Structures are given as C-alpha cells and as structure tokens.
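Heads up, one of the protein chains got dropped from this complex, but the rest are sitting where they should.
Per-chain residue numbering starts at 1, and chain names A and B are given in the order in which the chains are listed.
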Amino acid sequence: MATTRDMADTQQKSDVPDYIIEEHKKYFTFFNLSIALIAITGIELVIIYVPINKWFVFSSLVVLSTVKFLGVIWWFMHLRWDRALCTIVFLIGLILATGTVTALMLLFSRDPDGPPEIMTLLPPFLW
Amino acid sequence: MASTVETEHHAPAPAEPVRDGIWRRPLKNTGLVGFLTTVDHKKIGIGYALGALFFLLLGGVEALIIRAQLMYPEQELISARTYNQLFTMHGTTMIFLAVMPLSAAFFNYIMPLQIGARDVAFPRMNALGLWCFLLGGVLLNLSWFFPGGAPAIGWFAYAPLTDRQYSPDMGTDFWIMGLQILGIASLVGAFNFITTIVNMRAPGLSMMRLPLFTWMTLITSFLIILAFPAITIALVELMFDRHFGTYFFNVEGGGKPILWQHLFWIFGHPEVYILILPAMGIISEILPVFSRKPLFGYPLIVFSGAVIGFLGFAVWSHHMFTTGLGVVATTAFAFLTMLIAIPTGVKIFNWIGTMWGGRIRFTTPMLFSVGFIWMFMMGGFTGIMHSSPPVDAQQQDTYFVVAHFHYVLIGGSIFALFAGMYYWFPKVTGRLMDDFVGKIVFYLMFVGFNLAFFPMHILGMTGMPRRTHTYKSEMGWDQSNFWSTIGAFILGVGILIFVIQIVYAYYKGRKSPKDPWDSRTLEWDTDSPPKEYNFAYTPVIHARDQVWEDKYGVEAKRMEKIAPGKHGIHMPDQSWWPLITSIGLFIACLGMVFHKQPIPLTAEAVFGLEIVIFGLVATFVGMVAWALEGPGGFHLHPDPAEYADATPAPEDGHGHH
Partner (left out) sequence: MSSHAANTDDPHAALEPLKKTSTGIENKKLAMWAFLASDCMFFGTLISTHLIYRKVYPTVVEPTEFFDIELTGFSSFILLMSSLLMALSVSAAHKGNIAGMRRFLLGTIFFGLIFLSGQVYEFNHFVKDAGLTLSSSVFGSTFYVLTGTHGVHVALGVLWLSCWTACSLPKDWAWYTLRGGRFLWLPIRVIFAPMVGRYKHENALDVEVAGLYWHFVDIVWIVIFTAVYLVEYLPILGF
C-alpha cells in the first residue's frame, strides 16, 4: 500500500493526505480514458462504412473493442491499483469464456438449407 | 454453556436505540426459530446433510423401483412413462439433491474449521444457499402432484423432446425452474467458499499448507461458478422456448437441438468434476490419518486437482461423439479427454504412495476410502475406453455407460462421502459410530454395488440400451438383470442400515474425545462438537499437518494460540431474510411453472406472470431488508480455561475474526 496511516497522520497537519492526492490524480486518468473510449467508439462507427478491405476493418474492430474492454477493467475497475489476485480471478473467467465462445463458433457451420418457413406468426411477446 | 453472551442489542441504555430491520433480529439460537434464522456454518452444514440424505433415500427408492421393473423381461410393473419419469427424477435427484449438497454439507461444516475461521465470509448468504437448495428440491418433486406428473426427459433433457409440443405437461417446467433455484444455491455457496478460503485463513496458514479437502473445496467452487452460468442460460432459453415462443431449440423455427447438447455439456462435464473433486478431497484427508503418514506428493495432488478442473471445461463434446462433430473436433476432444487420465492417475498413485509402508488401520472410513480408490479406478478405466470415439460409438446409450458413471458416482463419490460421514461424525455430534456395524455397512454396500453394476458392463457390450423400460427374453439379458436387481437391493439394505446407525449413534453412541482418530488437521483441535465460535483462540499455523505436529512434531512446528481480546469473539447475528428471500425466489419460480398452465386450483382461469412478479418483488424486498439489517453481530466471551495456554491478544484488535 502506498499510504500507511502513520504517513497520513504526519502529513495531515501541513498537507493534504496522500490518498486524497492519489484520488485527484485518478480524476485526470479517468477523464483521459473516457475521451479515448469515446474516440475509439467514434472510429468504430466510421470505419464500418469506409470502403477498404473488410477483413482489415473486422480485425480493427476486434482490436479496438479489446482496447476499450481492457481500458475499462484496468482503470475504471481499478485493477491497476488493486492486488493482482483480482485480475487473476477475473481472467480465469474471461479466458474460459473466450475459449468456450470460440470453440462453439468453430463447431457450428452454415446450414445450406436455411431456416424453415415459420408457419404461424405469433403476436409479439405472446405464446 | 460455559461462556457468557453480551449482545450489542442489549447493551445498557444505548444513546440511540438501534433498529436496523423491519423487526427485531432473532436472537434465540435454539429450537425451530433458531434453525430457520441460523447463520452458523455448522448448523447450515447439518441442514445440507439432512436434506441430502433425505433426497438420497428418495432417489434410492426411485432407483429400486427401476431395478424391480427390470428384474424380469417383459414386466409391466410400471408403465413406460412412469419408468421415464423415474429415471429422470432419479438422475436429477442424485446429482443435484444428493451428491452435490452432501459435498456442500462438508464444505460448510468442515472447511471453516480446517482453516481456523469463525464462520464463512458471508454467513447470511450461506443460509440463503441452504434454503434455496431445500426449496429447489421441493419444487422439483412437487411435479409429481400436478397433472402430467414428473418430467420424463432424462437428466440431460435433450431437445427437442423438451419442446412444448413433445412435453406439454408442467413436469418439464418444474425441472427447469427447480434446477434454476438449485443453481442459485450452488452459486451463492461457491462465491462464499472462494472468499472464505482465500481471505479468512488463520495466520500462518499459507495456501500450500491448506488441507487437501479445503483445496478441493476451492477448486470445486471455481468449477461451480464457471460451469453453472452455461446451464442457467440454457435453461432460460428453454424456458423462453416453452413459454414465449422463441426458437432456440425449436426446429420449427430453425432452432438447432444440438445447441442444447453443447450448452448442457459445457455445464455438464465440469459438473461431473464438481461431483468427484470433493470426494477426492475427503479421501486425501482420510488416507494419511489411517496410514499414519503424511499425504504423499501433496503439491502434485493439489496441482492435479487444478488441472482436472481446468481440463474439465475443454472436453464437453466427448458426450456428443456420435452426433457427428467432424473429424477435427472429434479428434481434439478425444485427445483432451485422454489427457485427463494423467492428473487422475497421478492422484491415484499418490494415494497408493501415501498408504505404502504406512501402519494402516482398517477402520470404516479407511475401508470406504480404499474401496473408493479401487472402484473409482474401475470407472476411470471404462472412462478411458469412452474417450476413444470409435469405442464410444459402440457404447453410446448402452448400459456400459450406465455402469461407467455409476462406478465413478457410487463407487467414487458416494463411497468417499460415506467415508467422510464416518470420519467426521464424531466431530459433528461428539459421538462415535460403531466400527463393527460400519464395516457391515461397507461390505453390504461394496458387494451390493458391484453385483448391481458390474453385470451392466456386459449388458451394455451385448447391446442393452439405456432408458428402455423393458426387454425381450430372447436377448439373453435375463440373468444379468436379475442379479443386478438383487445387488441393488443389497446396496439399498446397506444404506438403510447406515441411516439407522447414524440415528442410533446420534442418540446412543459412545462419547467421542476431541480427536478420536489421531488425526492431522485443524478441525480436530477444537471440541467435538465444536462450540458456536469454533475456536476459543486464534490458531497460528506453522505446519501443514498442524495437529499431528502438535502431538508428535518438533517444538518449532507447534501451533501458537492467541487469546481473544477484551471484546471477546465477534459473531454474526441471525436473520430471517435469507429464508424470506429464498421463499420469494421459490414463489417466482413456481409462478413461472404455472404460467399459462391449467392447474387444478384454477379450473378456468390461467395465470399470467402475476405470481412471478409477486415472487420477484418479495425477493427484492427481502434483499433490501437484508441489506438494511446489516451483518449485525455480538460478542461472545469463552471460558478462559479454553484458552489457558494462549498468548494474550495484541492491544488493538478483537483478535482474528
């Protein structure tokens, strides 16, 4: 821990306590991060319309959303400042989920017959 | 009780009366109110055990009816539909209502004692788990009493059989919602155990000093939190298919029934490790005690458990080899499945290594443990056979598979859980179970089990299909089926004697000392049964087998004890809200079952979602009141004689909570 109680006590008389200064620093970090997140979202919205190689666009989308994802968990969710165990616990779930989604996607393939004609169109939300 | 109680509620003339909840917190910790409002992990553990034993007997009776029907060819003791309902309910009951909660009973009771904690991290959430388990069991079995009766879909409920079109009755809805509540029970329990084990260990108890059972509790809890979401979603999708006209698994609208199989087994395969890892943990506790040797290869056993847990998420499709996954997928899943044999084999060799050269005492728990190793290996061998897709194609849906998983679930899980019950009964009740009767129980169960299930290997090899309510005489399956049924009844007699013995020992058994088995782990250092506060002192751990070191080890490895501070020991308050919250969930789930269904009470009218909404509101109110009430707490002052040899607490704290 960066601040112990003793340090805070000694500084209190003359100065603002350490943890307050740290939180102030976080304010700017959070603000910059949110600007970046919005910028990335804007880029994502634009590049889907740009007439370039679509696989390149797809890869960019994957990278950009991963960056957003990591930005939120690393700074907003405090993993940067918390103990590593929190990150490890979360990563166990995240990695298993990613692996499972990937495996499932690979296990299914296009149905050449397409979906069957739906006979009765039911009213929405009613069975 | 030799201790004095001072509650914060009764503190003399508080400046401002504390009134946190809607009503006063329940303070009485005896009788029915004491049990319904308890947050004590030990009482909750006993609640789990009693519920699980009840459902074990219920599932056992269902199994015996199935076996009676199959005793002779072409019998009509029960109808084909009843037979289908029985094997569905037998499987579901044994997995979700017997083996899992019995493991949870040990997690609850034993794990906090093994790590020297006062209670689990979230005592009220623990109570919620217990009530959700019991009410989930009730909900599932309520299905018998409604039109159409119990579900007849098999424990894995393959689509499209579960569609409204093919299973129009409420039985399937009872199954869906029952499993949903049971899932909540398992999940809240698992979050609690993870937090408790990681965060509430006694000073000095590093992760690599944890008793093996606690390690397996941790790994099992991780498996639960990562596997149950898959079944939760699958059940939600199925519920939408049945109630709101979606096409997740409904072929009419393009749904793919195979998706259900994938989602179910993404949960289902880790689930089988959820059933076996606690058993392995129990065995790893018992073998060293009765061999009078430390566990051989402790780090390897821990690591193997973790590897089994991790690989468990990567092999689900081996349940689906015959569905035609394609060569690459089949090969990959076959390889990964075979890989699991390695950590499992490592464990078995380590257990044998533990016994090797030890001074073995063949008490009842030890007999069950040795029986476990042998029987689990038999089930493991047939498992390795199934991991080969061509072999699996021969055995799919035959009695060979039935033999395989009963060997790992009865010969494995149930034997180990019985070993655990014989081993820890003196700790829980303070009374001994008679060893001679215990041995009779073991031999009856061992012989009955093998007689019942070994012939099924041969039945399966000669083609007898699962889930078929009778068979023709000319198939040549008469003899095997006859003896199998005889074996099942012998197994049943064994379990019945066990139940009688456990009731008898509770009332009439000889008094047990603190440490009747000359054991090794921390739970044997406290009273039998343990006091409400588990330990009168804070144990400071210096060795892996701490209690053994205290008795026979060198001075440097002896346990230190820290006395409670001047405030005494902090204990959590009891609460009504876990029970009320779980009843809210129960009502919501029941309402979902009744949604748009003709039920006897309302001949003409059908329910929309009114009951569901009412139940959810009740749940929400319960949760808000739960939060407003806060954890509360009071201080206990144990009799100083209990911590006479302890060092005084450091000044600042209330000692270890």
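By our rule, contacts are C-beta pairs under 8 Å (C-beta built on N, C-alpha and C of every residue); 3 or more make two chains touch, one makes a residue touch a chain.
Owing to the predicted nature of the structure, the values given are computational and were not obtained by experimental measurement.
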In the complete complex, the chain left out here touches which of the visible ones? A, B
Selected from B:255, B:281 or B:584 as touching the chain missing from the view: B:255
If the hidden chain were put back, which of B:69, B:192, B:261 or B:546 would touch it? B:192
From B:73, B:245, B:345 or B:553, the answer for touching the chain not displayed is B:245
In the full complex, which residues of subunit A touch the absent chain? 1, 3, 5, 8, 17, 19-20, 23, 26-27, 30-31, 33-34, 37-38, 41-42, 44-45, 48-49, 54-55, 57-58, 61-62, 64-65, 68-69, 72-73, 75-78, 82-83, 85-86, 89-90, 92-94, 96-98, 100-101, 104-105, 108-111, 114-115, 118, 121-125
Missing-partner contacts on subunit B, residue numbers: 8, 121-122, 187, 190-192, 194-195, 198-201, 205, 225-230, 232-234, 236-237, 240, 244-248, 253-256, 259, 263, 266, 570, 620-621, 624, 627-628, 630-633, 654, 657
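One rule holds in what follows: only the chains that are shown with their structure count from here on.
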Subunit A and subunit B have mean C-alpha positions lying a whole-number Å distance apart equal to 35
Which residues, counting only subunit A, touch subunit B once they are in their complex? 85, 92-93, 96, 99-100, 103-104, 106-108, 111, 115-116, 118-119, 122, 125-127
Could you pull out which subunit B residues touch subunit A in their complex? 198, 222, 225-226, 230, 243-245, 251-254, 256, 259, 262, 266, 313-314, 317, 325-326, 329, 596
